[in-house]
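Sharing a structure with you now.
All protein chains but one are shown at their positions in the complex.
Take a look at subunit A:
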Amino acid sequence: MTTNQTTAGLSRTTYQRVVYGIIALAVLGLFAGIIVDRPLVGTAVYLVGAWVGGGFAFLAPRLSSAQLHDERDYVLHNRASGLLLKILTVITLATVPALYVLEAADYLTISGALGGSIGTLSALFILYGVCYGIVKRRG
């Protein structure tokens, strides 16, 4: 808890600017590629940006002697993750069972994209359960 934030090479502000800047450039590159009808180039720019930005975000806190995150950042991250899960749970419980009932009653057909979304949500909840179990065992 006594790490100096300003004397080390990389400050917290610089770290955040670099990460958000790279990701913003990657997203802009993707949309620019789509707009100028060069989707492959745009996607490649996005891919490189995602890897470089993600890699920097992952490695910098481990390699830098500066403290780039503090305890409040982790608390906020945990709260945001919890809120996201609550929102997804409410949306899923409120809509998915009704969709299957309506499909069974021949009022609608669940499309491939919708089915894929439901599958992805289900996988997310299962993965959350696995992660919760791991964290609980470690804690």
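The working rule: a contact is a pair of C-beta atoms (placed from the backbone, for glycine too) under 8 Å apart; a residue touches a chain by one contact, two chains touch by 3 or more; residues count from 1.
The working rule: contacts and distances are computed from a predicted model.
Taking the options "FAD dependent oxidoreductase", "Methyltransferase", "Helix-turn-helix domain-containing protein" or "Peptide/nickel transport system permease protein" in turn, only "Helix-turn-helix domain-containing protein" matches the UniProt protein name of the chain that is not displayed. For the chain missing from the display, the contacting residue among A:67, A:92 or A:117 is A:67, taking the whole complex into account. In the full complex, subunit A contacts the hidden chain through residues 1-6, 12, 67, 70-73, 75.
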